[in-house]
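A single protein chain has been removed from this complex, and every other one stays in its place.
And now, chain A:
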Amino acid sequence: MDTSNPAAFVNGGLLRMHLGRKVRAVIQVIRSDVGSVIGKSTDDSQIIVKGSPPIPPTNYVEVIGVAETDNSIRAEIWTNFGDTFDMSSYDQLCQLANGEFKHLFL
């Protein structure tokens, strides 16, 4: 068992709370290039994700990586989450997992 390196659920607004640490986010892909993806976070802000995105990415992609700035993530793991995904529920989960129920996650 190892809980020393958790990945915090983040949306655009929560990213700055975890700078330099591991985070996970679901983004809606706006533009995908070879080394990065520009996407929309679950709270509707624009995020740049660097790394090697899946080819081709689906509409929704989950990234796990390090929060670099308050609008960018360097991703290590990319997972296609498909072409439909409930962004608002995920966004609420981000808030709960960083707030009242943080102790279940981090």
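Definition applied: a contact is a pair of C-beta atoms (placed from the backbone, for glycine too) under 8 Å apart; a residue touches a chain by one contact, two chains touch by 3 or more; residues count from 1.
One rule holds for everything that comes next: contacts and distances are computed from a predicted model.
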- Note on the structure: Its UniProt record identifies the chain omitted here, from "NADPH:adrenodoxin oxidoreductase, mitochondrial", "Pescadillo homolog", "Replication protein A 32 kDa subunit" or "Tubulin delta chain", as "Replication protein A 32 kDa subunit"
- Please give every residue of chain A in contact with the chain that is not shown. 1-3, 6-7, 9, 24, 26, 28, 59-60, 62, 64, 77, 79, 81-82, 84-90, 93, 96-97, 101, 103-106
